[in-house]
Every structure is written in structure tokens, then in C-alpha cells.
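Here the complex is missing one protein chain, while the rest keep their positions.
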Amino acid sequence: MSETANHAGQPTSGGAEIDEQTRRDFLIWSTAAVGAVGTAIAVWPFIDQMNPAADTLALASTEVDISQIAVGQSITVIWRGKPVFIRHRTPEEISEAESVSLDQLPDPQTDADRVVKPEWLVMVGVCTHLGCIPLGQKQGDSKGEFGGWFCPCHGSHYDTSGRIRKGPAPTNLPVPSYEFTDDNTVLIG
Amino acid sequence: MKMTKTLTAIALGLGILAGAGNAQAAGAGVKPPSQDWSFNGIFGTYDRAALQRGFQVYRNVCANCHSLDLIAFRNLGDLGYNEDEIKAIASSYEVQDGPNEDGDMFSRPATPADRWPAPFPNSKAAAAANGGAVPPDLSLITKARGAGGDSALRVSLFHPGGFALGADYLHALLTGYKEEAPAGFSLPDGKYYNEYFPGHAISMAPPLYEGAVEYEDGTAATTEQLSSDVTMFLAWAAEPELETRKQTGIKVILFLIVLTAMLYALKRKIWSDVH
Partner (left out) sequence: MSGGTSNFQSNSRIVNWIEHRLPIFSFMDAQMNQYPTPKNLNYFWNFGSLAGIVLVIMIVSGITLAMSYTPHTEYAFTSVERIMRDVNSGWLIRYIHMNGASIFFIVVYIHIFRGLYYGSYKAPREILWMIGIFILLAMMATAFMGYVLPWGQMSFWGATVITNLFSAIPLVGDYIVQLLWGGFVVDNPTLNRFFSLHYLLPFVIVGLVFLHLWALHMHHSNNPTGVEIKDEKQDTIPFHPYYTIKDLYGLGLMMIFFAFFIFFAPNYFGHPDNYIMADPLVTPPHIVPEWYFLPFYAILRAFTSDYWVYQVISLGGTLMSAKLAGVIAMFASILVLLLLPWLDRSRVRSSKYRPLYRFFFWVFAIDCVILGWVGGLPPEGVLVTIGQWSTFWYFFHIIIIVPVVGVLERPKPLPDSIAASVTGATQAAE
């Protein structure tokens, strides 16, 4: 806009010229503003298309039959593409989880806040550090120093309530929203 | 201004030619009469009551032979059903799932996330059950049998000679059966005479008759009514985005007109010192 610069540098010779210049500037800026708003709105669909699609969102809940899981056993199910650990806890595990005092925990949370029924622990099996899947589901897996789960990637130890006790992970393993639709069925999501 | 006019004329002309070239190629068959669908035109919308009635016709009649692969139960929300109603409709159907821990496939009641179960496991089974003719999937039928469901342009300006509207064709086909073929027309065994079907000999028996469905809302179920309702439903199935699309379109074009007018004013202003 070399024109603008020239005009601005000149001593004012008359009111009409300034008026004309102001009108022109106003038109430029208002057009630019309208154009910018339109462009911004037009960009949104191209970003939004990366969000989960309607069919992906619709698959957000999973029903699990837990009648076959014996005490002390765990299963892994898939919910929203992620592994969910369902553990039928032993009385010892439950009492151990309940007896820990909150000030020992990096991410303080009582065991009661993490379960619906104490014998069933349901949580997302993805390490809160960088997304690996912790060991501890299978017989013979390392369960870490606290008898729960152990993430082999960077050495995070989780206790029998899935709470972080040692290692780089910042928070406890997350608990998804779930409900018992009957004694043998859990609906996750 | 003369230049702008010439340009507009050329652009429009090319556009029209472009479509018309394709259009005439479709040819064949009798041109179905135009219907005044509520979804026609730039302000068009679907009629919710007709959609629900049409859905009832599809469930009770068409679904016996025709799949609707692209529609999931959750999509029924578009027809005006609420979540509980959708769950109830879904759970009345069984879908196959699996394999379970034993490696077997099993049936379970459908959930809103499931797609509509097909009447036949595969196209061979469908052909075997229907005298060799596979009943086509109906998810896109109005787009696959004529001008994309709703083309406002074609309806208002260029309908003559262009593709008929898919919905017009479908409605004409469903109500276009004749008891007897005209003299001189030899109808193969197992075929039916239809005025609007290309070649006239269609494998599908007349699917609709008066009272074929008892409407929940008490509307009289004439053949005409059944046909136009199910056509509306299938037009929705083919173009569920139609209402959003047209409403967005009006806003976008109004915005563009304002912006272009401003750009034109600015152009005139900037060019005013060029001699």
C-alpha cells in the first residue's frame, strides 16, 4: 500500500482528501475483517473432520460378562480401542488397598473412590506416563513392588487399587465410568 | 459490466452443458412425473411425520428383501425418535456378533450403534431367494436412480431433459405397476409390467397395496400414501445431510455475497486512480 504511505507523509492540503483516505482505509479494514472471519470459519470443518466421527462415538460403550472370572483372576477387554483391566480382587488385595494412608500416594485417592464393588476393580490399562500397557494381568507377570501392576517401559509401579506408587507416571490408572447392569454384567462407558 | 455478464454467461453455460451432457446419456425409460417433495428447493426439509411413516413401510415391507447397509439404528434420531425409542427399536432386532471366547459367532439384540441387519447373509442367498434377481441395497437408491436426490438446480431450471429426480422415479416405480402388459409386449415369466422401469419387465412383485401397513398415526394407508412416505424415508437414507447442507448453503452464500460486494466496492475505489 505505497499509496497510503505517500498520502500520510504529505502535509494536509484539504479536508476532502483526508476524508477520502479515511473512507478507503475503513473499507479496506472492514473487508479484511469480514474476509478473515470467513476464512477462519471455513478452516474449521477441515480441522473438525479429524475429531472422532459419529460411528466412532456410537461405539463408546461395551458390555462384559464377568461370571467366569475367578477370585484373583483378571481379564482384559477392549473399550474405545483401549484395554480395560477387570480384576476380581482377593480379600488380601482389598484390605491392602484400603489400608494405605493417603499421604503415601503421589495421586491421593481412596480405594473406595475407585471401585463400585470392592471385589471388582475396573480401570483403563494404559500407563499414565506415556501410554504403554502395564504388566500384571497374566499369571507370572511382574506385578511391581506393590503387588498390582508394573509398567515395563519406564518402571512405574501401581498398587492393588491401580494407584501410582513409584516411578514416573503422574496419576493413577483412570477408572472409566461403568455400572453393574446385573450381578454378572458390567457396562463400561 | 459487459465483461462480467459475458463471463457469467460462459461459466453458467459451461456448467449447464457439463450436466446436460451426462443427463441425456441416462435416457431410457418413461420420464416420471415431478412431485412436489418437501425436500425440494433451497429451503427444503424432510417431513418428520412422513419419515416415520415411511420408516414403518420400510420395516414392514421393503426390509423383507432389501438391505439398508449404510443406516445404523442411531441414525433414526434424525427421524425424530428419542434415545429410548431407538434402543427399543434396535433391541427388537438380532445381529450377529463374535467370535466369543469359544470362537463361536453368536446372536445378540442390536444396539443403537449397530447397522441395520440385512435380510440375507450375502448376495448369492438373496438371488437364490428371489428368483435370481438380487434386491438392491436401498441406502442410496434415490441417488443411484436419478439426479442426486434433491438437486434444486435441476428441479427448477433444467429438469426437462435432465436426470429425473431419484425420488420422483422411485415414487413412479412403486405406483407404476400395471395388471397386464400392453398388447404386443411379451412379459417373461416371473416378471411384472411396470411403466417406469427401464425395459418395463421388473422382477419385484408390486410391493405396496392399500392397507399394506397400518400407520401408527392413523393416516389412511393408500398405495399413493405408502409410496410417497417410503420414498421420503429412502431419500433421507440416501442424503441424511440434506437439511444441514441446504441451511449451511444459504448462510455461506449470503456471506459470500456480502464479502464479494465489499470487495467490489474496494476494487472500484482502488482502481479509481487508474487512467
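In order of appearance the chains are A and B, and numbering begins at 1 in each one.
Going forward, contacts are C-beta pairs under 8 Å (C-beta built on N, C-alpha and C of every residue); 3 or more make two chains touch, one makes a residue touch a chain.
Source: prediction; values computed, not measured.
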Problem set entry | Among B:Ala125, B:Ala205 or B:Ile257, the residue in touch with the chain that has been omitted | B:Ile257
Problem set entry | Hidden partner chain, touching residue among B:Val30, B:Ala201 or B:Ile270 | B:Ile270
For this session: Considering the whole complex rather than only what is displayed, give the residues of chain A touching the chain that is not shown.
Result: 1-3, 35, 44-46, 48-51, 53-56
Exercise. Which residue numbers on chain B touch the omitted chain?
Worked result: 3-4, 7-8, 10-11, 14-15, 17-22, 24-28, 42, 69-70, 75, 136, 139-140, 143-149, 151-154, 163, 166, 198, 238, 240-241, 244-246, 248-250, 252-253, 256-257, 259-260, 263-264, 266-267, 270-271, 274-275
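We adopt the following convention: only the chains that are shown with their structure count from here on.
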Seminar exercise, completed: In whole angstrom, the CA-centroid distance of chain A from chain B equals 40
Exercise. Which residues of chain A touch chain B in the complex?
Worked result: 3, 23-24, 27-28, 30-31, 34-35, 38, 54-55, 58-59, 68
Exercise. Quick one: in the complex, what on chain B touches chain A?
Worked result: 72, 74, 101, 112-113, 255-256, 258-259, 262-263, 265-266, 269-270, 273
